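My questions all concern the structure below.
The complex appears here without one of its protein chains, the remainder shown in place.
For clarity, chains are labelled A, B and C in written order, and residue numbers in each chain start from 1.
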Amino acid sequence: MKKVTVPEQSLGEKVVKHAAAIRVAMKESVYPLTATVFYPRERKKMPDNFRGYLMFDPDKCISCWECAFVCPANAIQMKEAPNKRYYPTVDYGKCIFCHFCVDSCSGGALKTTKIHDVAYKDMGEMLTLTEEMIEEPEIIREDKKLVEYEIDEQDLHLKRTREVDTLFVEVTPPVEIPMVSQCIEPGSCLGCRICEEMCESGAISSIIERQVIKMAIDRDKCTGCGLCVKECSMQILRLVRK
Amino acid sequence: MEGDDKDRNIRILHSGVLTPLRRWGTKWSLWPCHFVTSCCGVELAHAFACGFDGERLGTLNMGISRQANFIIVEGTITRKMARALRIVWEQMPDPKFVNVIGACGQRGGIFWNSYNITRPSEIVPVDFFIPGCPITPEGLLRGVRAVQEKIEGRDRTTIKFKTAALPSEEGKENRIPTTAKIFAPTPAIRVDVPKEVDWDFGREMVKNLKAQLGDVYKSITITDKNRIAIKTTPENLVKVARKLSDTMGIDHAKNVNVIDVPHERKFIVEYMVSSYREELMPVIITIFTEIGREAEPVLSSLTALWESGDYSEREMHDFFGIRFEGNEGMNRKFLLAPETETPLRKDFKLEEERYVLEDGTPFAPAIELPSDLKMPLSEGLLEEAEKSDDFVVLIGPHHTGSGHLRWIMRMKGDVIVDVIPDPGYVHRSMEKLAENRLYIQNIPLFERANISDPINMNLGYVRAIEKALGIEVPERAKYIRTMMAELSRMGAFFYDSGIFSLFTGHSTGFMYVWAIREMILEAIVRMTGSRCTPSFIIPGGIRRDISDDVLNMTSNFTSAVNKRLQKFEDIFIYNPVFVARAKGVGVLTREEAIRYGIVGPFLRASGVDYDIRKVEPYEVYDKLDWEVTTGDAGDCLGRYMGRYEEIKQSLRILKQAVDALKEMPRGDVISEEVLGEYKEASKDIKGHLFHAYGNLVLPRGEWTSVIEAGRGTLLYSILSDGESNVPYRVRVVTPCWMNLRGIIEASKGERVADFWTIYGSFGYFPPEADR
Amino acid sequence: MAAIAIGESEWEVAIPEKPLKDKLYFENLKAKVIDTNLCSRCLTCACICPVDGITAVDGVDFPDYEAKCTDCGACVRVCPRFVYEPKSGLGSYIEFIAGRSKRFAGQDGAMVTELLVSAMEMGMIDRGLFAGRDEKWAIEMFHVRDPQQLAITTLGGTKYTFADVLPALKKAVRFTKRGVGVVGTPCIVSGVRKLQQEFPIFREKVKLVVGLFCTENFHYEDISRYLKEKGVDFDKLIKTDITKGKFIATMTDGEVKFKVKELEEILPSGCNVCTDFTAVESDASVGSVGSAPGFSTVAVREEPAKKVIEYIKEKGYADFGEADTSQLNFLIGHKKEREKNITKPI
Partner (left out) sequence: MIDINTVITGLGIEGNQVSVPLIQQMLDLLPEIPMIKLLISFILWKPFFAALICPGFATLGILLLFFPWIERKLCGRIQWRVGPHEIVWWLGGIIQLLADSLRFLFQEVIVHKDAHRPYFLQFPFLTFIPALLPLLFIPAGNIVAIETPYAIQIILAVICLFPLFILGLGWASNSRFAFIGTVREAFMYFAYEVPFIIAVLGMIILYGTSDPVGIANKQSIWGIILNPVAALTFFIAAAMATSRMPFEIAEADQELAAGPHVEYSGIAFGLIYVLCYEKAYVLAGLMTILFLGGGSGPEIAGLGDLSGVIWFLLKTLIVLTTLFVLRTIYPRYRLDQGLSIGWGAMLSLSLIALALSIALAQVGVI
């Protein structure tokens, strides 16, 4: 335990402390430790893991809806594409940039950019549709220099370089954990085929032959998204290792 | 409302004589009337502090609406704040501009279905919206530039999307899935689920309690280590409390909580109490009772015994409509909501999430806006003050020195007679929202209670979950969490120092600490990718490991900060004027501090050696070498110096943690227990967050975690029914909410200007208090 | 987490034949059961329906079935009356006793509560499905996981109203870890048995089925209207009971009594064809007839119930006495007469 005592300042000490305060001000007016980024004309370098605007790659998307489910702000809502699959749209009027969606995207279809300085003149524009998230957007930039914060053992330094930072980053794909949906209790299957309707990758198929429905899960096609597991009315599907 | 035309100001600017001069002058002289309404204010401060210095653009922050011509609405506008926004806008001279920053003020952000937030665009005409939660300083300055361009005549959105073609090959028709949330039917709600723990002291204590309480209790259960629950009847509640207070020296209430169980027609009212006596420090005793679920049930208040529960009781009155007999504050002042609304009752439903984009549907519920601009005072206050010859001043909610709450100050000459707080201007209904979200979705939610100390907010919640699940976190993750928590604690301290120096009129002090904060945020952004709201700690560990570069940087930070800190010390802390202002002001003695429920460093400054990091160590605090700082002065300077000393200890902890991390081999950072099938993701959760956590269900019972956040004891109490993947009730008691009482009591009898010293010394952060 | 058993990638589901070939299964059900007044409103179909489409607002129906129905045939598979084999009589039993719970107070001996709670204590089940009621005496289903929850006064007592036991059962089965205990009228018991017969998951999870002696039951909308006409104020109603051929509604300020026979005008068509009084398919059936006042008659039929009764005896939770089966015979006979009402299927 450490006891803290408050400073008792005698007259002499007061003078010393006054002098110290004035000295700091005088010193700083000559050699200031300025730490300012001249923003519109310069840009601060953000790390590659910076959580900014989202970009989307429909080829990698398995339409698992997890981005929509995990979004705490309900900013991601799914929209049907011409190929009848559902892809995410982002409403930046709600997005809180927590990137739970990116961390939930097992296919790596969502990725981050370093865009974060945007002003909208109308709230309606803040809804970004799927088709707008595929290609890199353009933002109004006035920056000519890049500033990087460097902290060494002495102090913070601003390293300025005359380059224009790219705002788009290459990201490493997530660890692949191959999962496949399996029926753990075929006897309890109702034959309702909701799983088949649910499956956006078309891995689950059914054939009705007279009084028998033959259900089959294509292990290769199954993306392990878990939608069928979630929706199965009898809860007899499970995700297991491939 | 009338005159709410977005382009009216531009028309004014472009008409009349000397138009080019008017335009040019206005363009370069946008003085924002900083409408600090919520947490985006932290980033606004960064934009105008030395890191980005918004003054470069000619935007000088001006606290006074008459002289400003630009409102930056910083986030949430609650129902209560809506009037203030309109008033400020009406007060400003034409031409005036409004920017809304942060998702809360647009479509609600994470609070989109809250019962208490409105959309500023429906209250005042808004020129630009800047997305983010919070926005980055760059975003804010981009907004300023956008307004400047608009004045020049270029009104544009600063991002252009390119439309790409979506895959169009024919696919099969798909079914739309249902919600991922699972609500158990008629859940079994029990506060005192017994648990077998290795805790002899507790068993002994239960024995003693049973002997002492005699026949006034119904049951006494050990619910977890250091947690005891006592059930009693409403009639015997006061008796139990009195016995505990008299015989055991239980001296403060940490929490007052109400749980609504509509299907069992009852409310469970619980008091979490504890003592600052050495041996009882870690123990939290929950006294609870059940009362009938009527329109306005009555229960006798325990404020006579534990005044620290006072404000929480008032809050519960607002939220549940329970009247605590004996508490003076039963006047529904918190929400400024319709009198009959009791939002935390279960039958008060919120808007449901939509997972499919539908055209033409509103995104957030429409909330009825207040129709007049009156901000009511409690009845008879003015008349009474006039009779006793007191002068009443209303400070806030929009005032340079008020923060986002209103203070009703009664003074006699230059001496404060009474300060009555009117909180709730940033009440964003977190507790209600948490009952409707997945456990994992609540992580960002609670973090937003206080984005100047986000990691501790995050850690407390996650620790409650881990406690419930009994997960052991990997060593490396523990160290990283400790490191981040200390960074966050420093961030909170420097935030408060900045505000404190501003409150005493010292803008340089503000700038200096904000430069240090800029370094802290740089470290956090490199670790997590977000400056203020990392949401980085998840049950079982952290989202991913951090790189060596960042570790080196953090290690450098511990020594680099000294240079700037030394200057700050010279110009602010030991500045004789500051010492004169803070010394001997707002003294709270040990007894007073305990009685009023002060927590954290402010309590320690009054001489109570209570730090949860030592009392009930979590993460790796018990493995590191550091000391708790206490003081005896109990005045503003003592509180501040105590915290300053604590930050030096934090630097020590940080240094040790970083060094340990550098030595440590890389390994798992998420516990495999919680990941289950997805254990390959134990190094980086990327790609599997929802799989692994979407269906997280806690065991039945109430799980209470306390941690030492930047401003004091932070208590999370999660009540789970054991079946739903959403919590049944989450109660969070933030340190600022507890400290509110201290500000009032310390202010009484001091001089008017001292109020701001006291206010600043307590580091009050309204969003944290209001939740 | 324990390793999950690897499941099947391919499996087959046998679906029943459709009497009406080109109609959906639900239309078959409607034609064969609902429209022929055979339906007992046990709602087994609603329980199993994968899209949760079947409701019982005003008779069992599936609004909007054309759009929603997946035509899986589960409703037909589980309907106890699709192929109706009326049961009657006393059924087989191991033991026939009268009991009175010491721990619980309720209608008669409160043995239903005692059975379920004891089963819960034994660890046989982790939840019981009880019918509670709201202020208007409408039924709401209650999952009781903890004896403490029984403190709610509305759980005990007879309601003489159909309860949505089975729709709740699906959720109970989904959430349960050890097993579920169900209480219900004979029709519900048959429904559960049918579910268990068709789907192993119900065999596994539904551990205890307690049947109630039942002459008839009423739809909430009918009986509430009827009682209001008789002058019963639901806000003041405390309990309802049938003794000695009379319906007694006890209120805070008095009683309303009338002959049970009068109720026949609102007798549901499903009950009109029901011949089972003692819930012969249950694990144990309980009722007031056949034992002394304050005691419940318990017919222990299956092994699980036997275990529970033994547990109760061992712990001494209840007093036991002799039950008189002869008293039952009248009512059994009375119900058996209804066999004549059953029209032959199409």
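Methods note: contacts are C-beta pairs under 8 Å (C-beta built on N, C-alpha and C of every residue); 3 or more make two chains touch, one makes a residue touch a chain.
Fair warning: this is a prediction, and the values are worked out from it, not measured in the lab.
Colleague: Give me the visible chains that the unshown chain touches, in label order.
Modeller: Its contacts among the visible chains are A, B.
Colleague: Considering the complete complex, identify which of B:N99, B:T482 or B:S501 is in touch with the unshown chain.
Modeller: Per the contact definition at the top, the residue touching the missing chain is B:S501.
Colleague: Give the residue, chosen from B:W24, B:F201 or B:F348, that touches the chain omitted from the document.
Modeller: Answer from the full complex: B:W24 touches the omitted chain.
Colleague: Who touches the missing chain here, B:A485, B:A515, B:I647 or B:A660?
Modeller: Among B:A485, B:A515, B:I647 or B:A660, only B:A515 touches the chain that is not shown.
Colleague: Even though one chain is hidden, which residues of subunit A still touch it in the full complex?
Modeller: Residues 21-22, 24-25, 28-29, 32-36, 38, 40-41 of subunit A touch the chain that is not shown.
Colleague: Since one chain isn't shown, list which residues of subunit B touch it in the complete complex.
Modeller: Where subunit B meets the chain not shown: residues 16, 18, 21-22, 24-29, 49-50, 53, 55-58, 63-64, 66-67, 69, 91-95, 391, 393-394, 399-401, 414, 501-509, 511-512, 515, 571-572, 575, 577-578, 580-581, 751-756.
By our rule, only the chains that are shown with their structure count from here on.
Colleague: Quick check: which two chains are joined by the most contacting C-beta pairs?
Modeller: A-B
Colleague: With chain centres taken as the means of their Cα atoms, state the distance from subunit A to subunit C in Å.
Modeller: About 50 Å separates the centre of subunit A from that of subunit C.
Colleague: Can you list the subunit C residues in contact with two or more other chains?
Modeller: Residue numbers touching two or more other chains: 4.
Colleague: Among the residues of subunit A, which ones contact at least 2 other chains?
Modeller: 194, 197, 240
Colleague: Using the touch definition up top, name the residues of subunit A that touch subunit C in the complex.
Modeller: By the definition above, subunit A touches subunit C via 180, 182-194, 197, 208, 211-217, 219, 233-238, 240.
Colleague: For the complex, give me every residue of subunit C touching subunit A.
Modeller: Going by the criterion above, the answer is residues 4-17, 48-51, 70, 72-74, 170, 174, 199-202.
Colleague: Under the stated contact criterion, what part of subunit B meets subunit C in this complex?
Modeller: Per the touch definition, subunit B meets subunit C at residues 184-188, 190, 263-265, 676-677, 700, 722-723.
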